[in-house]
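As you look at this complex, bear in mind that one protein chain is not there, while each of the others sits in place.
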Amino acid sequence: MPAITLIEAVNMALAHELKHNKDVVALGEDVGANGGVFRATDGLQKQFGEERVIDTPLAESMIAGLSIGMASQGMRPVAEMQFMGFIFPAADQIICHMARMRHRTRGRLTLPLVIRAPYGGGIHAPEHHSESTEAIFAHIPGLKVVIPSNPSRAYGLLLAAIRDPDPVIFLEPKRVYRIVKHEVEDNGEEYPIGCCFVDREGTDITLISWGAMLHETHMAAAKLAEKGISAEVIDVATVSPLDIDTILESVEKTGRVVIVQEAPKAGSLGSEIAAEIAEKRVFSLLAPIGRVSGYDTVMPYYRLEKQYMPTVDRIMEEALKTVEYK
Amino acid sequence: MPAITLIEAVNMALAHELKHNKDVVALGEDVGANGGVFRATDGLQKQFGEERVIDTPLAESMIAGLSIGMASQGMRPVAEMQFMGFIFPAADQIICHMARMRHRTRGRLTLPLVIRAPYGGGIHAPEHHSESTEAIFAHIPGLKVVIPSNPSRAYGLLLAAIRDPDPVIFLEPKRVYRIVKHEVEDNGEEYPIGCCFVDREGTDITLISWGAMLHETHMAAAKLAEKGISAEVIDVATVSPLDIDTILESVEKTGRVVIVQEAPKAGSLGSEIAAEIAEKRVFSLLAPIGRVSGYDTVMPYYRLEKQYMPTVDRIMEEALKTVEYK
Amino acid sequence: MTTVATFKIEHTQYLDASGKPTAKKMPKWAKDADTLKALYRSMARIRQLDTKAYALQRTGKMGTYPAATGQEAIGVGFGSALTADDVLCPYYRGQASMIEHGVTMEEILLYWGGDERGSDFKNAKQDFPIAVPIATQCLHATGVATAMKLRGEKRCVATEIGEGGTSEGDFYEALNVAGIWNLGVMFIINNNQWAISVPSSIQTACETYAQKAIAAGIEAVQVDGNDIIAVREAALNAAEKARNGGGATLIECVSLRLCDHTTADDARRYRPENELDSGWKNEPIIRLRKYMESLGIWDEQQEETMMAEVVAEVQTAVDNYLATPADSPEAMFDYLYEELPSRTQEQREYAINNKVVGGHH
Partner (left out) sequence: MTTVATFKIEHTQYLDASGKPTAKKMPKWAKDADTLKALYRSMARIRQLDTKAYALQRTGKMGTYPAATGQEAIGVGFGSALTADDVLCPYYRGQASMIEHGVTMEEILLYWGGDERGSDFKNAKQDFPIAVPIATQCLHATGVATAMKLRGEKRCVATEIGEGGTSEGDFYEALNVAGIWNLGVMFIINNNQWAISVPSSIQTACETYAQKAIAAGIEAVQVDGNDIIAVREAALNAAEKARNGGGATLIECVSLRLCDHTTADDARRYRPENELDSGWKNEPIIRLRKYMESLGIWDEQQEETMMAEVVAEVQTAVDNYLATPADSPEAMFDYLYEELPSRTQEQREYAINNKVVGGHH
């Protein structure tokens, strides 16, 4: 079994569902002959035909609204937003309809659909191609927001997203599309949506992250180990609805927490996690909750993005401060 | 000086700026002859003419994008979104351009504009007319998000918003458009953007809220006083950028906090406030941070909205729990 | 300079304001007494329902309600052109077409009474709930039609939008994809000449709304929206064409809003003097009645019987609506996801224990 990258795992999951469920359709801008600008749908149109893998006109609100209509008929559209920075024309359809249809119709109409989008910085992309705005969608009840951090999870979580009876925003950390490979068997086995993954067990501090930043977080954990500090690493994976119990358990154990994210700090998912801890386990804390994040400013254009994105050093600094706090 | 309502204060501030600054223009759907569906622009078109108070075609992305263009020429458009539920077609223009133009052009183009929108529940409105989604915009660096809670602040903060050199999202709590009156002098004096207001000083607990919920919060504070509990009440007013210092000072004093909001809890502004406290004053806390909020579900249609919105009783329950916490 | 494309927009009318035929040839169905009577009855019923709903709002028994007074021929006309297999994506002023397609008056009242159960249609199970965010429904219609096309089904989709709503990007994006994908959608424009207080004259520079279809390469026609024969004939043709792979059609129905925008509006603030006088002379119900009388298939006697039935029918719906207690707090949570996250389950329990009395209409 060959090792594959995260983007290849996305492609494999799409192919698997297209093959096993005739209601599944992949659509979006350039997903056809071009196979997507990152090759997520590479070869799929050739394999499944133009009626299953569909190039759409250039209009994101249309892509979202059309997917809602298709899903209401029991199809399972998997729509690609070419970059998360271009999801906003679809915000109205996603927030006012996608998230609410089941509720508004008392369960009469449901929307089993997925919106995929590459997101995050670090690849020297043009303006508007590098933001991390997951918090916006994580704040909308009725949506599920899932972020895989590695190839195995990309495969298992995308399968779960496509099979989910409700709309899922599936955000792909494009910076790590190709940097790690996993041996992933194409066995159709999904990973559960709505669960954090404890990637590494530890006793001294809990490092919480998701998406691409998990890689820097793991490097920090390894460096901490060298210093004799045992870090627990949690991959949030489903950023909404949040599996807070797993996080609280870890906090109880370590009493020290650092949250690592690429997104700006104010009103972010990290804020939500910190708030939940502050509400439910504040007296388990042995140190203030540390947060390493992007800054509360516009994601800089790529020549400065290195200055913006959390580094292993910044994570280490915050982790040590937190561990040493008395 | 006659006492006026919040909506009248909005009208007075608009009239004041239209009168004193020829670059100011009010625009939106039905803002002209109709004076806005809540009468915010009542009489203004008659007074200032069709070139200063402009009925637009029915398109929110257009309203936002057009305002950006006007502002880039040094005009000061004050655009109305008829209800906050209809701001989302403009999300792309607001998030990708309005918030970023100064940054992207290194200060060459700036956007002194205001987007006004009535928001929040409690008036038995149709679907999509009652949500509180301030957290979405509070998470976007480059925007300022301001929410007045009473007539005086509506007047002073709207003046400040219109005069602000950067884009301001001005959210008007429509449930309290007409329930309280203040004597407000039309003297052109603004209130500062970026500051919390300590409405009521207290020593036992800090109650933090904004917008319409401040009224229930004040009622709770009064009831607490009857029980001999001294509550400090803070009106956040500018939800972004957040004046956390005023909040932290109060937390240091009381050690007990309850945050009251209408919005759903997950990833909300309340989460941000709690997170900041958890990071900067966690060991000043004598009790877990309490949060009274809307639920993490779709804002229900109006027959159930009473069940959704925080009540004085719910605030009291949480406040007492927090005060009594040992 | 060479001409590379030419277009024209046609307007159709079969009956003038006085109910006299203006077309050489009437559609065959327009000579069938039962069909005409059914359409007439539906229009009368909608007007009665709107009147009652208005009264309910005025007496505090209902929230904001958008009447369709003067526009009954549009909703009844195209709604009656749909079969049960077709799908409707209505907008908030769409009660006439919704009822034609099987939604009950009680559901309409429940909906505007602030209750999601009003969108849980007993009959029109696949129809979309009312779209409040303007123009969004047009895209839903293209999605439903895409599913039908991919599955090779001979069904069609109808969606309605106001003339003001055509200024929204979603409207145009829907037309464009319907055009290039040859989708079986009929787009109905209710051109009642007002978008709340904004007259059509400052909404767009187009001389017709039908011509907006040219931007998407789809067929369009303008009809007299107060002439139910013109509306329904155009809709029957568009539906037939859509079901058989002929693609989309835009139908602009020119009418006039003879009521306030909604119960929350007061049109006297902006409506020109005596627009209503001329407006009422053109209204669709009397027009059809005169035509039926000219055919000798309708008389005072039948009118009275029909009205009595309609009044009773509406009253029953109103009574049932008023007798429906508010839903329980847990309903706020039970339809959020198929399975409620544990976190939100706690909130559900809490909401049940903190049930607030009230929740009236």
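Letters A, B and C mark the chains in the order given here, with residues in each chain numbered from 1 onward.
Basically, a contact is a pair of C-beta atoms (placed from the backbone, for glycine too) under 8 Å apart; a residue touches a chain by one contact, two chains touch by 3 or more.
Not measured: the values here are computed from a predicted model.
**Q** Going by the touch rule at the top, give the shown chains the omitted chain contacts.
**A** Per the contact definition above, the missing chain touches A, B, C.
**Q** Using the touch definition from the top, which of C:A33, C:A84 or C:A215 touches the missing chain?
**A** Checking the options C:A33, C:A84 or C:A215, the one contacting the hidden chain is C:A215.
**Q** Out of B:P2, B:G107 or B:G228, which residue would touch the omitted chain in the full complex?
**A** Once the missing chain is taken into account, the touching residue is B:G107.
**Q** Applying the definition given at the start, please give the residues of subunit C touching the unseen chain.
**A** Missing-chain contacts on subunit C: residues 1-12, 23, 167-170, 172-173, 176-177, 179-180, 182, 202-208, 210-218, 222.
**Q** By the contact criterion defined above, which parts of subunit B meet the unshown chain? Give residue numbers in ascending order.
**A** Given the touch definition above, subunit B has residues 25, 51, 56-57, 59, 61-62, 64-75, 77, 89, 92-93, 96-97, 101-110, 141-142, 144, 165-166, 194, 241-242, 244-245 touching the missing chain.
**Q** For subunit A, which positions touch the chain that isn't shown here?
**A** Residues touching the hidden chain, for subunit A, are 29-30, 32-35, 37, 55, 57-62, 85-86, 88-89, 124-129, 265-266, 295-298, 300-308, 311, 313-314.
FYI, only the chains that are shown with their structure count from here on.
**Q** Find me the chain with the mean Cα position closest to the mean of all the protein Cα atoms on display.
**A** Of all chains shown, the one whose C-alpha centre lies nearest the global C-alpha mean is B.
**Q** Averaging each chain's C-alpha atoms to get its centre, pick out the one most distant from subunit A.
**A** C
**Q** In angstrom, rounded to a whole number, how far apart do the mean CA points of subunit B and subunit C lie?
**A** Computed from C-alpha means, the inter-chain centre distance equals 36 Å.
**Q** Cα centroid separation between subunit A and subunit C, in whole Å?
**A** Once rounded, the distance between the two centres reads 40 Å.
**Q** Among the residues of subunit C, pick out those that touch two or more other chains and give their numbers.
**A** Counting only residues that touch two or more other chains, subunit C contributes 116, 133, 169-170, 331, 336, 343-344.
**Q** Any chance you could list the residues of subunit A touching two or more other chains?
**A** 61, 89, 92, 96, 103-104, 141-142, 241-242
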